[in-house]
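Showing subunit A:
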Amino acid sequence: MELWIGAVNLGFLYAFMAIGTYITYKLYSFPDITIDGTFTTGAATASILIVNGWNPLTVLPVAFLVGSLAGFITGFIHTRFRIEGLLAGILVMTGLYSVNLHIMGKSNIPLLNDPTFVSLLAFYNPGLNPEFWNFLVLITTIVLFWMVVSLFLRTDFGLTMRSTGNNPVMIAAQGVSVVRNKIFGISLANGLVGISGALIAQYQGFADIGMGIGSIIFSLASVIIGEAILHSRSIFIQVLGVILGSVIFRLAVALALYLGMNPNDLKILTALFVLATLITTQFFRKKHEGRFTRMFHHHARIFRWSFLILFVLLFVFFVVKNRPKKENDAHRPRIGLLLANQSSLMTNTRNGFYDELRKLDYRPGENCEIIELNAEGDIPMNRTMVDHLVSAGVDVLVPVSTASTQAAITKVKEIPVVFATVANPFSIQAGFSDSNHLPNVTGVYGSAPSYELLKLFTMMKHGKQKIGTLYNPAFPNTKVNLADLHKALKSYPQLELSEVSVSGTSEVYQAAQSLAAKGISAFILINDLTVFNALESVIRVSRAQKIPVYSNDAERLQDGVLLVYGYEYYVSGMQAAHLVDRVLKGENPGKIPFERFKITSFGINYDMADQLGVIFPDSIRKAATITFIHNKLNKQPLVLPEDREIQTKTH
Partner candidate 1 sequence: MNIQTEKWNNFLIIHLEGRIDGLTSTGFQRKVDQLTAEGHLKLILDFSRVIFMSSAGLRVIIQITRSLRPIGGEVILMTLPDQVRELFRVSGMEPFLKVVSGLEAIMPQSTSGPGEAISSRLDFGEFAVDWMALTGKTGQLLLLGDPDKLASSAYPEGDCHRVKPSEFRFGAGLAALGDDYNDFSNLFGETVVTDHHFFSFPAVTRPGVDYAFYTAEADHPFNFLYGFGFPGDFSGVFRFDFTGESPDLGQLLKAAATVASSSVFGVVMLGVSQGLQWMHLKKVPVLENQPPSGNIFAEDIFHAWMNFSPEREELNKTIITTGLVSRDPELIPERVRSFIPEKGGMHLHGIVFENGLLSRDIRDFETELARVARDFRAEKVVHLLPSSRLKSGFIGIINLDLH
Partner candidate 2 sequence: MTMIEIAGLTKLFNAGSLDEVLALDDVCLEIREHDFLTVIGTNGSGKSTLLNVIAGNIIPDKGIIRIKGKEVTRHPDFKRAKYIARVFQNPFQGTAPDMTIAENLLMAWLRGKHRWPLLSLNRKIKSFFRDQLASLDMDLEKRLENVMGTLSGGQRQAVTLLMAVLQTPDVLLLDEHTAALDPKTAAQVIRLTRKFVEEHHLTAIMVTHSMNQALELGNRTIMMHHGRIIDDISSEEKKKLTIDDFLNKFEDIRKQEKLTPELIGRLKALYC
């Protein structure tokens, strides 16, 4: 039930954004893509202020003002410089990405231990179910909001705004500055989107740089659904339609996830839905001839209602059909696995987890059940998936990656959470130390050891050296790893570091070349998802300029890295499996200290050494646990230390 109430609440919070889109899209026929950026701006502003001790409610007007400012810029560019509305929106949205990063200072701000409107509400909760209590307060707020917006649009000023969108020539003839009016409308809309962003950040417990992506399409979908179910000329009904549209859209998302739909497919479905509606509205507007069209047009209301009824029936059907049968499977442990995306980081962790579970005699489908979900890179999606896993009745939740873990620890207080492949759990407020942490949370963490990598480098190259690194500052883990590298550098004063930051994989090649041009003698790569995904670009430069690559990423040795020293995430999965085992056997997760990676991998690439004309010293040759020679990877099997102990004991 929480899943559905949660979806309704989300719908209410997103309704502010949907109303913003209603103002730009329906009133001014201006699909304002700025909101993809503004949504994050609102969230970022609110979060940073809350972290700095502001009241969670007083940040809302500030988020509104900041959002309005972004809208003002879009409106100004669009009206004063006559730049196409979409283009103006894209310009401001792109610019806002940098602004948002600057506001936040990092790509993710957790609000777990800070006061949010949710914690404020919890304080006044008379003892109801928290989501239901949230629902009661939110629906009251939204009804008020509905009345205020509707009344506003009926005032002289509101009517003028509507007339401006409807017929700018006419309203200009009545003495209204179309430019000023449009800018105001777009500002107002973006202000509402800013509020929406601020509320969502508080509700989900963090702000993230990527949380606004796709907002325009989602809110367009809400507006369109609203129009479809409540078609009226009355402004009250129209605004109500948009709010309901937002709720229905969130319910539909929840339903899709509940039914196990891939969130990637959900995006294309949403896009197709919006496209189809846009086409049909064009279609209706033109009043084509033809029997079918006329019939369709004539019975538009009936079609709309049948669409709604069909939707509700389907919804009820699936909810009833797929209700998790908790009682039957009570004896069999149920594990919820949540992955953030499809990268090898995730899949390696996952494989390690599965393999190790099997060794511990967990046979999925037989004596245990694993529900695996993947957020496909959509950060807000993690939250809905956690809801889903909780409502599916899992006994332990295993989030992989920082983003998934963040969602899990914010939402889940009763069920044990065992995280894996997190660089720094303290940065997301999972705890203060390995042993002092949230009572239901434990897990495996660790960032790649920069110190050792630098040490190995100094063994290869003596004396004063220039080294270079590149990274995408938008990733939270990257920041942690970079700080680690800076710390390690203090031990090696002979090394001079050049840094280049990138914002996407397409920039990596150029960044690597610019470093090479600075005369570095090696690329020292810290763990960074962007560089990881575009490693080939660095290798191309490495081969061409004969500059070796040293990496903390143990899994890319065979791809042309000269030397790796770091963790294999497979190990993280293995360790997590052991922790899950302990929790399922009744241990209190609060008493289980966070674990660091137990195995480090050290690999050298002889093929690459030949190409670069490098010779490994003996000490290094002997220490390597992985070698790549004659196109073949030679690697010892990964065994956890305690297993090794067991193995040696039995021998």
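Quick note on the criterion: contacts are C-beta pairs under 8 Å (C-beta built on N, C-alpha and C of every residue); 3 or more make two chains touch, one makes a residue touch a chain; residues count from 1.
How were these picked? Simply put, all candidates are chains of the complex that A comes from, given by their letters.
No experiment lies behind these values; they were computed from the predicted model shown.
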Legend entry - Result, touching chain for subunit A in the complex among 1 or 2: 2
Legend entry - candidate 2 partner contacts - residues on subunit A that touch it in the complex: 151-152, 154-160, 162-163, 166-167, 169-178, 233
